[in-house]
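Here the complex is missing one protein chain, while the rest keep their positions.
What follows is chain A.
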Amino acid sequence: MTITEVGSPRRRKEDARLITGRTMWTENVVLPGMLHLAILRSPVAHAKITRVDTSAALNEPGVVTAFSGRDVADVQGSLPCAWPVTEDMVHPDHPPLAVDEVRHVGEPVAVVVARSRAAALDALAAIDVDYESLPVVLDLEAALTEDADLVHLDKGTNRSYTWIFDSAEAGSGGAVGAAFDGAEVVIKRRYRQQRLIPAFMEPRSVVVDPTGDQYTIWSATQIPHILRFLVSVVTGTPEHKVRVVAPDVGGGFGGKLQVTPEELIAFVAAKRLGKPVKYTESRSDSLMAAHHGRDMIQDVELAARRDGTVLGLRVKLLANMGAYLGLVTPGVPILGAFMYNAIYKFPAYRFECTGVFTNTVFTDAYRGAGRPEATYAIERIMDELAVEVGLDPIEVRRRNWINADEFPFTTVAGLTYDSGDYSAATDKALELLGYDDLRREQAARRESGDPVQLGIGVSTYTEMCGLAPSRVLGSLRYGAGGWETASIRMLPTGKVEVITGTSPHGQGHETAWSQIVADQLGVAFDDVEVLHGDTRTSHKGLDTYGSRSLAVGGIALYNACQKVIDKAKPIAAHVLECDPADLEFAGGQFRVRGNPDGGKSLADCALAVFAAHDLPDGIEPNLDADAVYDPDNFSYPHGTHLCAVEIDTQTGRVSIRRYVAVDDVGRVINPLIVEGQVHGGVAQGVAQALFEEAVYDDDGNLLSGTFVDYTLPSAADLTDIVTDRTETPAPGHPLGTKGVGEAGTIASTPAVVNAIVDALRPYGVRDIPMPCTPERVWRALNGGVA
């Protein structure tokens, strides 16, 4: 087979319509008779609802109906959590519209449906709600004390679950206690993962259209298939009566990996009215009420020998669930559990995570989900170890990492890493950064007392993505599998429709999938159309998150292509009057082996099947094929990110001077897309290190409620990113690819913070809480508490 498309930096075929906005966003859906829904949200973090009166809203112009949680209490159902991580997990009800009690600012309380969005929003002011304040729970540690106030009074505790992994118990390693007992060096640190907001570009939007007994839901979601299944389960609507469409979706970052209160509220309203209803959130509502991410306290303890060899690791997490459990809220920190050991081969490990309820909006997946937190903690503390034992941070990693010839390697967390070459990626990164020169410059600046100090940060990472082997998910008590599907429809003219069960929301699947199919079937790139996101076209799939689409869905696609070829072969042989066994398929042509002329193309076969006038006996006139693939392992991309920062010691400002990302994501289908993913991922990771934080005040009001206060960096805040790759093909993957969607986010945050701390070590600084704002850096420099 001649490979032409795979590996070429094709411009993305979806971009023209996405960039110009001339496409179908959910907000662009306009249906005859469509009504508009507005949501009244709780202004308080915790209160009993003693009275709701929506009657005055009915008299407002254009209003069709108004109702509160009480009016729909028995039909609205409870929002699903698909990941009960332990058997005894405390799992409170989560009504889409609050009924008796509100538990976070922004929780939906009542709705107005009107003929225009403006009329609906205006009429919200006419709804009267009386709240009786309840104590607000915000602090994770205080929430777990004996006499703590409660988020859910009836549950008697703010603890949702405690989940433990112990390498001795799991049989994947030694006892961590023994490792610490014998250790020459023990380092203990507390790190804080601040609360973040996914801040996707397109706010969430949903349209529900009831037609007869059929419900069509358009939603700006990452998970149309999961949404269909769960809407059916939660509302008791038969699954075949629910169609979900995720049209073009403007970003998600995990923030749209959710079955949202708003989707169900719109569903309930449309069902009550028998009319199409649209809800599109404002940016302020989005920041306040769409799920947040991260928000953990990490207590990390590392045991090592004086020569820098790590002996064991203990991790204790407090993870803020928020007020409720979203779709995978409890599982997010657990995804990190398998990654704290990172690229290192130490023998003993114990992880314990407690999920805690607070009066804040629920947390859930945010790009990297669990793995950025793990990578941050281990990469930060490896730097501490380097300092403690007097080694260069690169050297301390070298002494502990898995060598290229040791793969496949079963880790202390029980995963089997398939492949990698940490040394190759690191060497390349060091060279691209000019590591040695920068170290010399750093020394010179320290020497001369330069007001601008230089720091170099190292982050060597791996991650587990390509979610996920279904059996593993089952063993972790996740509610669904991890397989993925692809279908190929051969049209009579030789054009190809590809249906994927993944659900792109900005990643460029249409381009990458077309490249793969073009090579496999020998058709032109432009002759492939990739269809997705509509459960009527793509009835089966597990959607897009966890860097799974290509890592898992790509294999399904490859397999479907092979099935098409297998089906076409007897037909080609029939036309060529030869034995199918004598045929080979290359460049889109079936040819008799050894005879370069007179082949038949796949398009010829498609037309032959369409006519079906002369097919071999017993052959179905059909080349279409489906494939479902369930991986038997995760995908393990890795790499080394290096960051050099300059710190203005007078103001505390951190400027990134140079950023180098060398990633190994296996074989690359489209380098342009891979680079885009790395750039975006790094930007988001840098944002956590330097800029973003969702902040609540002591009453549980979100202070960072607009983009003035939730400081999302723009291109002007970032720096050029030097990207490069090493390429270790994923074994067992016919395309050799690994996931790339989250790598940049996972790797970059510790690279930046390590650089800052590296710069400031001579000042006695060993940590700065994220985001490392100028003021926090300035305070740390001046010996204050940052």
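What we mean here is this: contacts are C-beta pairs under 8 Å (C-beta built on N, C-alpha and C of every residue); 3 or more make two chains touch, one makes a residue touch a chain; residues count from 1.
The rule we apply is simple: contacts and distances are computed from a predicted model.
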From "Ferredoxin-type protein NapG", "Sarcosine oxidase, delta subunit family protein", "Transport permease protein" or "Carbon-monoxide dehydrogenase medium subunit", the hidden chain's UniProt protein name: "Carbon-monoxide dehydrogenase medium subunit"
Full-complex contact with the absent chain, from A:D122, A:D543 or A:D624: A:D122
Residue among A:S282, A:N403, A:T493 or A:N595 touching the omitted chain: A:S282
Chain A, residues in touch with the chain not shown (by the definition above): 117-118, 121-122, 282, 284, 450-452, 648, 650-651, 653, 691, 695, 703-704, 706, 708-709, 711, 713-714, 716-717, 773-775, 778-779
